Each structure stands twice: as C-alpha cells, then as structure tokens.
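With one protein chain removed, the remaining protein chains of the complex are shown where they sit.
Chains here go by letter, A and B, matching the order in which they are written, and residues are numbered from 1 within each.
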C-alpha cells in the first residue's frame, strides 16, 4: 500500500455523512451453532452492547436456532462428549460469582430496552420443521437472509 | 487480480462518492471449514447478495478450500459421525422443496453475473499440495491473504 492510497483510504471514511454514521452503529451477528460458548458470547456481547447503547441484531440460523427454543440447554462444545452438559453447568455457576445470575433475564432486559434483537432464520425453520410456538415468545418474527442483509446494510456483520 | 481490477479497486476505495456508499460496500467472507453448513451459508448469502446486487467475495482457506474441489461432497458437521453424509443428502432434498434445485448452478449464476467471486487461498494450495486443476474451472485464480485484505478494504470482512 502506498502513502497516497493510505491517505485516500482515510479520506474515504471521513466523508461519510452523519446519517451514514448512524446506520453504521448496528452490529449484526450470525449465530450458527447451538453451543454454550456461542450462547455466552451472544449474551455478553448483546448485554454489553445494550449498556453502550449499540444496536445489535442476532440472526439465528442452522443449529444456532436451537438457542431460541423454549427450555433448550446449550452444552459446551469445546469439551469431550461426556462432559459437555456438566461443563455448561460449571460455567453457569462460576458466572454467578461475577454477577451473571440469570443470563436469559439479562438478555430479555437488553431486548426490552430495544437495543438487542433476536431473529430466527425463516429458512432454517422451514428446513428443520421448527414452529414459531417452539421458540421463546419474545423473540422477533422470523426473517430470511435478504432481510438480514438489508438490516445489516451500513453496519457490521459478524459471524460468531 | 488483473491490473484493471486492481486500479478499479483502488479507485473505488479512494473516491467513495455518495453513489459508492449507496451501492453498498463489498462483503468479503473467509470460508475455513468444509462442512455442508458452511457450503449452504456461502450459497445462500452469495445468491441473496447477487439478487440484492451486492458484491460478495469468498476466500476459501484451510479445509474450506475443499469446497471448491471438483466433485467434493460436503458433510453436515453438526451431526454424529455416521450421519454426517446422510444428513447432507436430507438437507439437499428438503432444500429442493424450497426451490433450491441445484445449489452449484445457483452459485455459478451469481458468479456469472459478476457479483459473487470465489477465491482459492494460494497458501492453502501450497501447504496442502492442491493444484489449480483440482478446483472447479470457473472459480477465480488463487490469491494470498494480502490480496484478500486489499480487496476487502472499505468493505466488510466476515469469517463464516
């Protein structure tokens, strides 16, 4: 990269209008796994984003959609099979020590404040035969990939 | 990357007119796994992006490069080992019901329209001894990490 290119790169970002900047603020996550790790990342990022007043949309696709099912218990992926469930409980206990008493209640707070939104993937629901009533009542209505890309327009996309 | 493409790439990032902004920046995906799930995400995002006239570059690295091999059959990662292959076929059958008859043909359409580009990672080819003729004829020429970062400049990077 030459010096000129670098300077121009900086210029290009500096001309963006205030409107552009506002739309930039959203962070849009793809959640594709059902592991406890992904659940915890979603919870920590979403609630931290809420505290920072940053809009965060989470799009749950493939196995990730399981995380929005009523009473679903995520297991720790990075553990040998027999310990996956136990490890999740262990993490939950340790999290309590750090003030995370009820992760879902914290997520719901962030959702209620309007900063965090949880979107089920419509195609995943169709492919896996999952019905709206299988999912938590307070998540958004299902959307497709096109809607996700549209809402992400101008913001960030992060595939967790 | 041809000289013309390089110049256009530089121009597009350096001028960044309002028109540019509206035209939406490119989305640049890193595909690092060879699973059916990642294949499906690539297909759905790339063809949806094409329908929305959004430029999407996919950079296939590590095991992800396998997806560009001729006759490679991705298996479902999020399933117990004996069901991985079967599950991929099951998903493909269900996808047909939703109008996805031939995923590769849909990808090739998006590639032909110029919005979707599939880049093999040069270093992965070197490290794994994969030759150009092992890959689908119509994917782009291999590029390195630096070229990928350059083409992503001003756009988004998403690691699937």
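The rule is simple: a contact is a pair of C-beta atoms (placed from the backbone, for glycine too) under 8 Å apart; a residue touches a chain by one contact, two chains touch by 3 or more.
Quick caveat, the model's predicted, so the values are computed rather than measured.
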- Out of A:65, A:88, A:139 or A:160, the sole contact with the unshown chain comes from A:160
- Message: Take the complete complex as the reference. Which residues in chain B touch the chain that isn't displayed?
- Response: 30, 32-34, 61-63, 123, 126-127, 144-146, 149-150, 156-159
- Message: List every residue of chain A that touches the chain not included in the displayed model.
- Response: 1, 6, 9-10, 13-14, 16, 18, 21, 24-25, 27, 37, 40-41, 44-45, 48-49, 51-54, 78, 91, 94-95, 98, 156, 158-160
